[in-house]
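Left out: one protein chain. Kept in place: all the others.
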Amino acid sequence: MAKQHVTAVINGEETEFLCETQQTMLDVLRDVIGLTGSKEGCASGDCGACSVIVDGRLVCSCLMLGVEAEGKAITTIEGVADGETLHPVQQKFLEHAALQCGFCTPGLIVAAKALLDENPNPTETEARYWLAGNLCRCTGYDKVIRAVMDAAAVMRGEAAR
Amino acid sequence: MSSLNYAAPTTVDEAVKLLAGASGLAKVLSGGTDLLVQLRAGRLKPDLIVDTKKIPGIIGIRKGSDGGFVIGAATPGAEVEANAELNAAWPGLVEALDLIGSTQVQGRCSLAGNLCNASPAADSVPALYAAGAIAVVVGSKGRREVPVEQIPTGPGRTSLAKDEFILEFKLPPRGPRSADAYLRFIPRTEMDIAVVGCGINVTLDEKGVCTAARVALGAVSPTVIMVPEAAQILVGHTLDADTLAKLDAAAQAAAKPITDKRGTVEYRKKIAGVLARRVAAIAFDRAQGKTNGKAH
Partner (left out) sequence: MNYVASDLKVVGTRPIRPDGVDKVTGRAVFAADTRAAGMLWGKIKRSPHAHARILSIDTSKAMALPGVKAVVTAADFPDIPSEEAFVGEGPMNFRDLALNVMARSKALYEGHAVAAVAATTQEIADRALELIDVQYEVLPFVIDVEAAMAPDAPVLHDDLFTAGVTPKPEKPSNIAKVVTFKKGDVEAGFKDAEVVVEGRYTTQPVHQAYIEPHACLASYQPDGQVTIHASSQGHFMVRAYTAKLLGMDMANIRVNPAEIGGGFGGKTLIYLEPVAVALSKKAGRPVKIQMTREEVFRGSGPTSGAWVEVKIGAKKDGTIVAAQQVLKFQAGAFPGSPIGPGCMCGFAMYDLPNVDVVGYDVVSNRPKVAAYRAPGAPITSFAVESAMDELARKLGMDPLALREKNAAKNGTKTHYGPVHQNIGFTAVLDAVKAHPHWKTPVKEGQGRGLAVGFWFNIGGESTATVHVNEDGSVTVATGSPDIGGSRASMGMMVAEVLGIDVARVKATVADTASIGFTHLTGGSRVTFATGMAATQAAEKVVDDLKKRAAATWEIPVEAVEWKDGKAYPAGSNAGAFEPLDLAALALKAARTGGPIVAEVSVNAQGAGAGFGAHICDVTVDKETGHVTIERYTAIQDVGRAIHPSYVEGQIQGGAAQGIGWALNEEYIYNTKGQMENPGFLDYRVPVASDVPMIEAVLVEVPNPRHPFGVRGVGEVPIVPPMAAIANAIKSATGVRMPNLPMSPPKVRAALDAAG
């Protein structure tokens, strides 16, 4: 089968690309479009490093075919900040040192943003279960969870930016 | 260049034609959370992928003419979980589907995929069995309604014909004092495949005596199994210590597991008993309106 032509809105911009059926959205982002912020840690849905938001829903881009993106709106890590202004989750990750190697970080930030979009006031347990599909081997999750809870407080207007 | 074709039909007829006319192996795609892993690992080499998600009604939840819920085959877990009415009526089924994978997997995974992947450890399947769900199957010969327990026939195998797929699931209308529950055991708290899973659906009378029950176990035989012996023990009883002990023994006796990387025969049997007791307790409590909280 010839390559397929797909049009999707990626980080707010209409984007056209060609891909083969078996290429995942992650392959497309990284190898076709050149958005390498989404990482491949497993290619099997287990690590969450490839997390993106598709039409408002958090998914693993490694578990979605590129051709399925047709007509969809996709947010990747590259689209989380608003221009120069970091998203509160990004800012709090920096302040809390919630990253060490930083490889899991794009996926965690996208997943945390999706959490706070849906639930502005999660409990620690809710945050931990929501993020259970994002493996981080470096931090032991402590600072990650603190950063997410703090970002939530900022977004609710209860804590300083 | 690749030989793998892709199609996203917008009607049932079109989808059935594509499946019927495919020259090699054709696979139906819902959320892809099993299919893509198998593709990437090279375990599956299809010639055609038929993405059903553009077929009207295959995603979504509605009420049928009999008042029972109808769940679109490819409705993602996250959407099912967000439905408050369904949660109130079938908390066990919703919970079972919700246990699948991560938040990310929930964004895509479906009941049809879980059932048709035909893993004995599939989480939503014991709950579907216990609920007495009916699969609405479409194909070249038309439409048929099949009890879910007749779909999986062995690990990775189903009774569906090449040109058939599931369009939706029908749940029976819910009477008073009825509730379901599902628990699985995993070594971690998330992101594991069930070592054992158990779904129970009960109806009680006003005194708390069970009048009807369905019990299903996962990961203890080549497919998810119904355990009528265990259901029998519940019917006519409240959940007293004696009933619980008999239920435990019946679940252990019904379990015919294997030893594999996820558990041993001995351990799985014990856990089947433990879970049956715990799940029955939650289902009974719910049916009596005592709790409606999350089981995990």
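Per-chain residue numbering starts at 1, and chain names A and B are given in the order in which the chains are listed.
Here is the rule we use: a contact is a pair of C-beta atoms (placed from the backbone, for glycine too) under 8 Å apart; a residue touches a chain by one contact, two chains touch by 3 or more.
Not measured: the values here are computed from a predicted model.
Asks: Name every displayed chain that the left-out chain is in contact with.
Replies: A, B
Asks: Which chain B residues would touch the chain omitted from the figure, given the whole complex?
Replies: Spelled out for chain B, the touching residues are 2, 41-42, 185, 187-193, 195, 260-264, 266-267, 270-271, 274.
Asks: If the hidden chain were put back, which residues of chain A would touch it?
Replies: Chain A touches the chain not shown through residues 20, 22, 30, 35-44, 46-47, 49, 76-78, 80-81, 86, 90, 93-97, 99-106, 109, 124-125, 127-129, 131-146.
Quick note on the criterion: only the chains that are shown with their structure count from here on.
Asks: Taking the mean of the CA coordinates per chain, how far is chain A from chain B in Å?
Replies: 29
Asks: Would you pull the chain B residues touching chain A in the complex into a rising list?
Replies: 1-6, 8, 29, 31-33, 36-37, 39-41, 49, 51, 53, 76, 78, 101-105, 107-108, 189-191
Asks: What does chain A use to touch chain B in their complex?
Replies: So the residues of chain A touching chain B come out as 1-4, 20-22, 24, 43-46, 48, 51, 54, 57-60, 62-65, 67-68, 70, 111, 114-115, 129-134.
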